[in-house]
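Encoded as structure tokens, here's the structure I'll be asking about.
Here the complex is missing a single protein chain, while all its other protein chains stay put.
Residue numbering begins at 1 within each chain, and the chains themselves are lettered A, B and C in the order written.
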Amino acid sequence: MPLFLLSFLLLLCGAALPLLLWRRPLAAQRSAVCCAVAASAVGLVPVLRVLFTGVPASFSFPWSVPLASFSLLLDPLSALFAVPLLLLTGLAAVYGAGYLAACAGKKPLALAWAAFNLLTASMLLVFSAANAVLFLLGWELMAAASFLLVLFEHEREQARKAGFIYLAAGGTGALLLLGLFLLLGAGAPSMDFSDFRVPSGGAATAAFLLALGGFGLKAGFIPLHVWLPEAHPAAPSHVSAVMSGIMIKTGLYGIIRVLGLLKPWPEWWGWLLLGLGLVSCLGGALFALAQHELKRVLAYSSIENVGIILLALGLGVVAAACGAHQLASLAFAGALLHVFNHALFKGLLFMGAGAVLHGTGTGELEALGGLSKRMPAAAAFFMAGSAAACALPPLNGFAGEFLVYLGALRALNSPGSVALAGVLAGLALAAAGAVAAAAFTRAAGTAFLGEPRTERAAGAHAPGPLMAVPMFLLALLCLLSGLAAPLLLGPLSAAVSAGFGGYYGFAAGLEAMGPFLYISAAALCLLGLIALAAAKRRAFLGGRQPASGVTWDCGYAAPTARMQYGASSFAQPLTDFFQPLLRKLGQYPVISEYFPAKASFSTEAQAVFYNSVYTPAAVRLRDLAYRFSWLQHGRLQLYIMYIVVTLIGLLLWKL
Amino acid sequence: MILPLLLLPFCAGLLAFIVREDRLRRGLLVWTSRMHFFFTALQVWGQLSGIHGFTPLQALQGGAAPAWFAFDALGLLFLGITSLLFLGASHYASYYLAAEKRDPGEDAEGLFVFNNAPEAVFTGCLLLFLAAMTAVTASRHMGLLWAAVEATTLLSAPLIYFHRHKRSLEATWKYLLICSVGIALALMGNMFLGAAGLKAGGGLELGGLLAGAGGLDKPLLKAAFLFLFVGYGTKMGLSPFHTWLPDAHSEAPAVVSALLSGALLNCAFLGILRVNSVCAAAGLADFTGGILALFGLFSVVTAALFMLGQRDYKRMLAYSSIEHMGILSLGAGLGGAAMFGALLGALSHSLAKAGLFFTSGNVLAAEKTKRISEVRGLWRRAPRTAALWLAGFFLITGLPPSGVFLSKFLILRETFERGQYWLAGTLLFFLAVLFAGMAKVFISMVFGPREEKEGGKPFTEPGAMLLPALLFFLLVIGLGLYLPAWLGGLLDAAAGGGL
Amino acid sequence: MEIVKPFCQYLAAMTLAPLLPGIVNRVKAFFAGRRGQPVLQLYFDLYKLLNKTPVYSRTATWVFRAGPVAGVSALVMALLLLPFAGRPSFLSFEGDFIFLIYLLGLARFATVLAALDTGSAFEGMGASREMQFAVFAEPAFFLGLAALVRVSGQTSLAGIFGALTPETWRQAAPVLALLTASFFIVLLAENSRVPADDPNTHLELTMIHEVMVLDHSGPDLAYILYGAALKLWLFAALIACMVLPRHSGSWAADAGLFLLVMAGVAAAVGIVESVMARLRLTKVPYMLITAFAFSALALIFQMGR
Partner (left out) sequence: MHTFAELMIVLIILLDMALAVTGSLSSCIRLVAAQGVVAGLLPLLAAGGATHTRALVFAAVIITLKGVVFPWLLLRARDRSGARKDVEPLISYPASILLCLGAFIASSWLGSRLPLPESGVAWTVPASLATIFTGFLLITTRSKAITQVLGYLVIENGIYIFGLALFVEQPMLVELAILLDVFVAVFVMGIAIFHISREFDHIDTAELSELNDWRRGEYGK
């Protein structure tokens, strides 16, 4: 635990130092990065110890604030969330050093770095807090710090809009959580989680719904996701990596904690979670397919992955409620494993997108292309990340989903509604996987492959080592944690026991070991096969130098970059099919004459929920407020009339 | 130590009217505030540590020692708030007045330059205002309390009319008339209180009333409470009596707005708490609690509705004050831990809001307009002010760590403890609305590109005009992180004494 | 001996896979009244291509070269999971068919990226369509397998097909029939046969799979063609295993029968190609949705029983 506190301390130093050095941006940045890296290095030790030994560590310190106490608890579940947090923030800091170096002088770097370290510290606090006040403190600091980072490029209208939506969502969520904790802590001597008494019946349901709302606004599953696709693209890429990789997981962490507290679960909770997960993973994938901006694609894919995790939780809860504990444990384990894996590959992907932004200055897919020639390493890493995000076998994305699949298959053969849950979960995973594959081949293909579509893309420059190395490490981790899945089962089951109860963890570890060993073996075998095939190919070529020419365009000898299949055209068959959901806005040219002049075609994916649910609601509310605004009309006589009328009313009512 | 506390600002105020030299007068202002703060600190320390020469707090609770002027825990707390606030305000004011001297402000609407009130009058009224507020916190006699509160109204009217133009005059007039009428009702309430005590022969001395509360005539006491509540509620800015508040706060100079919002409203709140304590002692706690909670909630709702699409950032702050007054009243109505929360809220809201108003003064100086829509990219124009402005937003909306958060937390907890889930739910919803509304304003003001107007010479505010706000904000944050034992004790005693 | 059998099965699959396209072509030729190309045509093509020097577009990068390699290895890997005549395969574990589905996904991923790497309008077109159809085919395929799991109570391919007996058919004939139909449609779509796609047309605008590999040549093209053959084999084998529940004692007899059925499936494909016209592209999803409906129906029946 001392080491854990030390890493806290380092992070706080990392937040304070840049502000002290604000006159010398680069020095500030250097100090912040050093602190962040040191903090993650130091912090990983105790966290990994807890994770692998399964022995929780705790620390408590009295606090003069009423009902509050400065008490931390680091159990395997917290550790499981803290490991990717520390890994990712450490790497992201290094990456950010390269990413932001260009902004020195133009932007308040010191503030950005202070906020970054504060964000890390607060997330660490959220994962380890054992007292509601402390938790809320961490939660709100997290929101504030990330808000500042979202507004890093506040000159852009889009960023300000994102900032507002993000802040509003965060504030609302925090208030819901306040309600949640007060409900749980009502009658408790203090606000320590250990003192909470488990409510039952209506109170339990209320607590669950409050948690779902409050944490859901951070986790960002549909329909509470509106801030996510706005905020993630707005923030600097290393921050988006952290936000998308870890910060949204704080919401899931909260939901899991509350679930762990509110046992036994009614079945319909599971169905609710399952439904939300289903909508989110399908909707997220579809929206991702329709986006035109690289980071928005990734943001929506985050929604999809949150949906997958939620789906697994829902399956688990339904199963547990129906008494099918083994497959419940598989589903829970799958959820947690996917939390870990998603952090890795989504971090990698956002860094790749950052490399694109850094190299070309734009994330518009239609403006990119051919970058794999100019930044081969980044391209390779990004494609690796995409493969992981599509859950393709040798990589880590597959492992977590496979656990959920196992649960779903087990469910298939069990009686009653569990089977239905299993079918739905598996089906959603399969469908979402296919759509995600389309989305990621589209993104990677349009951005990195083919010919550059614009001058910017043609003049792109490769990211420096500070940016490349973290991406390489993350890609490596994606591969390794994919191959070493069986080794992860031990800590995983410890985490599951910590979160959901001892039995589940034990069962998960037991059930999943066999298939996981096979899969790892098969994955290795696959890698071997690929190597073999490549070697054979070389042998077939036998040293003959392949000729090179222009791309075969069916006889057309002068293809230009603009004739390539673009992002919109790639997605069009699917997006048209799902138009009722996506509500794409499009302008299609009308060709009238025999020799048509220049015609233009454009589609724009809109944020359906934001535009057609939240905005109208907000407008309605403001309209209501305006309707009442005449009350403050400025006439003194009537003001005094209010007083008289109220007084008389009170007298008549109360006397 | 009570006499110096009362006389010092009084005499200084009278003196200020005749002093010619500007710098001398400003010095007088600053030094009086420092002395006052010093005496206050002495008083607090003396009474808490119960050294002789100071009446220990317990002596007053039972009304054993009837006195017209004495500090019980509640009075002590509000005295502390007032004095601390005035300390900051006076320092801000000395620079503010100097700045105003250099270039008197211009009207935001019709851009004409207006002349300010003579500085002597301003300073004098400021000091007398402090004296009156001190009297409010000190007086243990309902009649005197009334007189003192009315005095604060009359003395602050010229302060609001410092910038002499139509709109400030309108604001002053409304303030003057609405508050006077309200206070007149409070006087009526005092009459009823006296009538209620006729049989018991209590008079209006608080100690006596508390002691003989059992013998008070219930229906008359109820009537007294209603009149006093409406009366002081008008002054406190509870909806629907709040109508004067946005006008006065938006038109007064920043210093005055800060004092109005931070100190004056609290004084009125103190009046309500006094009568509330009497009613509670007489066993009417449920009756008064219900009314306080009802109007508290109503104020929050009103504030939320007017926060949406607000056009003037000082009015926005005023509505936020209404919101907080509502929350305080709610807490007082709930009682118990919520009372503690309410008092903590009074303290932290005063500090945070005063800081915000100071900052708003800087914003006004930098942008020469109070219209939200015309302030963009403050971050570029005046970064330090912008940072404070943003920090103030986070604090006032109750983002931890801050005393505001703690007070909201405690009050909400009490609602849950009592199982009043609908109340809690409504409160939470409108708090969310308020947060969103304010967030939109602050983001649009602080951030965004800056098209430099009027040659765009960089605006640099003197550090002394940032310092008070900065200190207050740090104090509020500190309250959220560490509640010193003595302060906790004082709040606790006040909450107990207030109930 | 028990080690040798799976090995032989695997070897058989690897070697015999290129026969199937030949059979299909011969059947089509028969219907068209032509002699048609030899059954072994694909073997000749592969041999020829392997010894050719490839031509690469200047646009293409390493992704283009890596595509076919990854694609073919994924399929070779997938065959390892595939039971042969209801006999267990090399690798068989709980949920192995999930792994198989994702291996197919990997192959598709690699091929599509390789196609996009050429920067050609046509190949992009093909890639887009491939992905679109996969979105509809995969759920149908998964649902069908889920129904099989429900039918057999097993969760691995070998388990499922090992548990299929004439008895199962007698009990759940409609379910299995529906599933067979569904799998057959998926087979047609996934292997880009008529009515989903016409491998023989020379109008690139209408092609899907073929147009994705326009730019490949030499060994790369050989890999791709071989991979396609393996894929056809894979789906055909699934169908064959399903319609051939009888397990006689002797392995050889089973194997022979199985191979016959495989040929039959190929012939069926050929017949469909000869008697049906190619669907409009916009109609293909509806065909796949039909397959999905079949699987869903089967599953509902099974869960109802």
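Basically, a residue touches a chain if its C-beta (ideal position, glycine included) is under 8 Å from a C-beta of that chain, and two chains touch if they have at least 3 such contacts.
Only a predicted model underlies this, so the values are computations on that prediction, with no experimental measurement involved.
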Where the missing chain makes contact, among the chains that are shown: A, B
Contact residue for the chain not shown (choose from A:His461, A:Arg544, A:Arg562 or A:Arg635): A:Arg635
Residue of B:Leu3, B:Leu24, B:Leu198 or B:Leu474 in touch with the missing chain, whole complex considered: B:Leu198
From B:Ala93, B:Leu144 or B:Leu210, residue that would touch the chain that is not displayed: B:Leu144
Hidden partner chain, residues of chain A it touches: 623, 626-627, 629-630, 632-638, 640-641, 644, 648, 651, 655
Residues belonging to chain B that touch the chain removed from view: 68, 141, 143-144, 146-147, 150-151, 153-154, 157-158, 161, 164-167, 169-174, 176-177, 180-181, 184, 187-188, 191, 194-195, 198-199, 203-204, 217, 219-220, 223, 246-247, 250-251, 306, 309-311, 315
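In this text, only the chains that are shown with their structure count from here on.
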Where chain A and chain C overlap in contact partners, by chain label: none
Innermost chain, taking as reference the mean of every protein Cα atom displayed: A
Rounded Å distance, chain A centre to chain C centre (Cα mean): 36
Interface hub residues of chain A, defined as touching at least two other chains: none
Residue numbers of chain C (touch at least two other chains): none
In the complex, chain C residues that touch chain A: 50-51, 53-63, 65-66, 68-70, 72-74, 76-77, 80-81, 91, 93-96, 98-99, 101-103, 105-106, 108-109, 112-113, 116-125, 127-129, 131-132, 134-135, 137-139, 141-143, 146, 149-150, 153, 155, 204, 214-215, 218-220, 222-223, 281, 285, 299, 303
Residues of chain A touching chain B in the complex: 64-67, 133, 136-137, 140-141, 143-144, 151, 154-155, 160, 163-164, 167-168, 171-172, 175-176, 178-179, 182-183, 185-187, 206, 618, 621-622, 624-626, 628-629, 631-632, 634, 636, 639-640, 642-643, 646-647, 650-651, 654-655
Parts of chain A lying in touch with chain C, wherever the complex brings them together: 369-370, 372-373, 376, 379, 383, 387, 390-393, 398, 402, 405-406, 409-410, 412-413, 419-420, 423, 426-427, 430-431, 433-435, 437-438, 441-442, 444-446, 449-451, 514-515, 518-519, 521-522, 525-526, 529-530, 532-534, 537, 540-541, 544-554, 559, 561, 563-565, 569-574, 577
